[in-house]
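Only a single protein chain was left out; the remaining protein chains are all shown in position.
So that you can tell them apart, the chains are marked A, B and C in the order they are listed, and the count of residues begins at 1 in each.
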Amino acid sequence: MINVGIVGCGYWGPNLIRAFTEVSDARVIAICDISADHLAAMHRRYPALRTTTNFDDLLAAPDLDAIVIATPVATHFDFAMAALRSHRHVLVEKPMASSSDDAARLVDEAARQRLTLMVDHPFIYSSAVRKIGELIRAGDLGDLYYYDSVRINLGRFQSDVNVLWDLAAHDLSILDYLIGTPPARISATGARHLEDTAHNIAYLTLFYDSGLLAHAHVNWLAPLKVRRTLIGGSRRMIVYDELEPSEKVKIYDSGAAPSANDDVSREMRIGYRTGDMWAPRLEVKDALETAAAHFIACIAAGTPPLSGGESGLRVVRQLEAATQSLYADGRPVPIVAEQRK
Amino acid sequence: MINVGIVGCGYWGPNLIRAFTEVSDARVIAICDISADHLAAMHRRYPALRTTTNFDDLLAAPDLDAIVIATPVATHFDFAMAALRSHRHVLVEKPMASSSDDAARLVDEAARQRLTLMVDHPFIYSSAVRKIGELIRAGDLGDLYYYDSVRINLGRFQSDVNVLWDLAAHDLSILDYLIGTPPARISATGARHLEDTAHNIAYLTLFYDSGLLAHAHVNWLAPLKVRRTLIGGSRRMIVYDELEPSEKVKIYDSGAAPSANDDVSREMRIGYRTGDMWAPRLEVKDALETAAAHFIACIAAGTPPLSGGESGLRVVRQLEAATQSLYADGRPVPIVAEQRK
Amino acid sequence: MINVGIVGCGYWGPNLIRAFTEVSDARVIAICDISADHLAAMHRRYPALRTTTNFDDLLAAPDLDAIVIATPVATHFDFAMAALRSHRHVLVEKPMASSSDDAARLVDEAARQRLTLMVDHPFIYSSAVRKIGELIRAGDLGDLYYYDSVRINLGRFQSDVNVLWDLAAHDLSILDYLIGTPPARISATGARHLEDTAHNIAYLTLFYDSGLLAHAHVNWLAPLKVRRTLIGGSRRMIVYDELEPSEKVKIYDSGAAPSANDDVSREMRIGYRTGDMWAPRLEVKDALETAAAHFIACIAAGTPPLSGGESGLRVVRQLEAATQSLYADGRPVPIVAEQRK
Partner (left out) sequence: MINVGIVGCGYWGPNLIRAFTEVSDARVIAICDISADHLAAMHRRYPALRTTTNFDDLLAAPDLDAIVIATPVATHFDFAMAALRSHRHVLVEKPMASSSDDAARLVDEAARQRLTLMVDHPFIYSSAVRKIGELIRAGDLGDLYYYDSVRINLGRFQSDVNVLWDLAAHDLSILDYLIGTPPARISATGARHLEDTAHNIAYLTLFYDSGLLAHAHVNWLAPLKVRRTLIGGSRRMIVYDELEPSEKVKIYDSGAAPSANDDVSREMRIGYRTGDMWAPRLEVKDALETAAAHFIACIAAGTPPLSGGESGLRVVRQLEAATQSLYADGRPVPIVAEQRK
């Protein structure tokens, strides 16, 4: 049995508490938040939980094996580093840290201590993204042409990060999982429409050496909620709609392929294939529970998590480059290859 | 009665023939195409039409008042210039020409000859875009924050232009109509996935001095057809879905506005207003018929068209800048102010 | 070449004119309507058409091989009988006639004269319904459990028939095509909400001896347009949405089947199978053009049409029974087997 403490019970924390409650080898025993109201609401629901407004109480608890961090991004590094130094396994909400330097230091500390450091990249634990990964790895899509994601809603403005760090972080983590290698360079554009806030709308283009083009549209100020990703390949195309209740992943046989006949005009040479559509059955499993169970299993077995610290670091590096481009109205910024020992 | 000749009966030409057939003060009397099959198909439907494969026959026809050009973009300039020089009014399919130099020469020639020169920017003649224009001009949206358009489908690859010139031209013409002033600079990214073809997917960001951010996602290789535009303002937001049968324009009272209370944290200071949604009744009128009737009315009255040559020229200038940025992976390109006499 | 005359150019007639214009072995040469405005509008579009307000002119025309009837239902019998007696092949809009007696007399007259008599049951010529027919006949759905159709919109109130004769006629013709045998009995309920009009909303249940239950909801006074049919079988289920642009027919592997284990409670014994969904590619062909071409081909070959007079008669019989039940608040009415020589 792994005993878990959770810091941050505002927006995402309660979801993590619920998820760990369903994991059979884990037990949430203590929670921490600066708001007594948040703690009281959680205690009402889970009367057995110990609560505190002081993070040091978690660090001092003799029975805590792991600490889950669901606080604002700016505080991730301090909480995570303190937890690692007190020899606790750590699961930190995405994005991992405010800077790649901080993220790298956490990776190093966890390695030094031989502790499990995992980032909560929730979508890579969903049945839909898992299925898409299978299809890509099996070559069902052919060469990957594009990944196009729209992730918008009337959202919580966050004070300490722009919309890329909040929403595009999901796409960067999904791409990290699906593609394996980082993009070569990034261009981002966007705007800040309310005084004293960060960019609330942004468009992100990732250029991969393979020819793949990835794009994310993220927006905190949209009149409707959209979570839709198109993935185009030379053989098949996917529409992945996270909000679709039953057919989240649709696979289209339709595509375009150059025809063999060189005599006809170029317009004619594009042969449109339009074929069947297929929506595979997806396992009904809560992604967050799967992630929580994976964290616990990695601790127990000492194996590296699918979304370990290195993955979190790669995502933060790309967010830094994207933000740099954002302030330069789209000027492309190269992603420097990782050179760490 | 204005007598009209049409050159180009492939993809869009038949729609223009049909549209002019419904205009009471116009009569299509002659059509021209290099394909005898296209001409035969049209003649079957409209047995009274004169047909020719030689454009000079149109120029030589003594009874033709106006020539409509629905041929590939690369040929627009030659056909349009020849028509103007033979003293015919001209309606040319969008985009107006392959270069801003060519477009400017057409504008000058039409001015010199006091002829009507109109570009077929069809959406600005639709009830939906007209209604949006009314709402914006009435201040119902407040300050304009963003315009976000997705215009994708499994489309005709065109041999002589990239996807921006085909699809983003619509958004540039809609923005030209809605906003009035051109953007200050443009960033575009994209990719070409099939050999020997132009860019088939592109993302376009337009930066306006007012703070408005406009974006278009255009794609010839998408598994599904989308024609959806979000327009965000400080007071209201619009979802305009061209494919929605009955409620093309939805107006949302919801928005975010900074609250007056400075004491609370920044996250708290964003007050989310979420209110009613409203879908106004739109007049059921075919946009292309409206455009055709407008062209005929402008000829008759000698008044300048809503989408005259100057508007076509502004769109072409922006397409040139966008293509330049496209080849530079998003590097922003300024839009030079027009300085023509 | 078959020369066609069309009577009725109001609502549906123009669609039939357009459809026959695209059939290579047919030529529409004359049209008839009581409204000079309707005729003028058609003549503007098709200047070669002869027009008349007198149906006798069609009967007297020496060059007419076939007459197409697109007039109000109450007039179908007179026009069709006169056309058959003047030895013209006849295509009549659905429903075939106002009573089964009239319908039977038309069938007899056509047989006596060895003429082609076809009813325009347009949906059975659509790619979607054809594909569904193939799947059913191949046994892909298993035993048929139910057919459930919703066919509603803000529609044209018709003065001479209730909503069943207008809209449910489509479902009865589709079922006649898919199932082959008529239902054993019919129950219908409905209401008339406006003075001096027929029933404007109705619900129709058809009981088949096989155990199949079919139902149609038809409504002229609905706020939105729906054309959706669910077909449930023991092995697969279909969702057929006529308004869906690209995926009109979706096939679900999911279903329920009694499990083998008798020990568990009955609720447990229903094993829910939930599997993949599949949307087959459908040929893009206009159903009305297919129907028009089929009519011409049947005349040329002397073969019986898919929706010949007998099919039209079966549909009218069922509409009569349904109307009888409608006035008795759902009391079931048996369908008498046809006993005609």
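Heads up, the rule we're going with is that contacts are C-beta pairs under 8 Å (C-beta built on N, C-alpha and C of every residue); 3 or more make two chains touch, one makes a residue touch a chain.
Only a predicted model underlies this, so the values are computations on that prediction, with no experimental measurement involved.
**Q** Can you tell me which of C:133, C:304 or C:330 touches the chain that was removed from the display?
**A** Checking each option in C:133, C:304 or C:330, the one touching the absent chain turns out to be C:330.
**Q** Based on the whole complex, identify which of C:20, C:123, C:145 or C:177 touches the chain you can't see.
**A** Residue touching the absent chain, from the options given: C:145.
**Q** Pick from C:162, C:205, C:307 or C:323: which residue touches the chain that isn't shown?
**A** That would be C:205, which touches the missing chain.
**Q** Residues of chain B in contact with the chain that isn't shown?
**A** Residues 247, 253, 274-281 of chain B touch the chain absent from view.
**Q** Can you name the residues of chain C that touch the chain not displayed here?
**A** Interface with the chain not displayed, on the chain C side: 145-146, 148, 150, 152, 154, 156-159, 185, 187, 189-191, 193-197, 201, 203, 205, 207, 211, 213, 215, 217, 219-224, 230, 232, 234, 237-239, 250, 252, 254-256, 258, 265-267, 270, 272, 274, 325, 328-332.
**Q** Touching residues of chain A against the unshown chain: what are they?
**A** Interface residues of chain A facing the absent chain: 21, 44-48, 224-225, 243, 245-246.
We take it that only the chains that are shown with their structure count from here on.
**Q** So what's the Cα centroid distance for chain A and chain C, whole Å?
**A** Taking the mean C-alpha position of each chain, the two centres sit 52 Å apart.
**Q** How far is the middle of chain A from the middle of chain B, if each middle is the mean of its Cα atoms, in Å?
**A** 38
**Q** Could you list which residues of chain A touch at least two other chains?
**A** Residues 254, 274.
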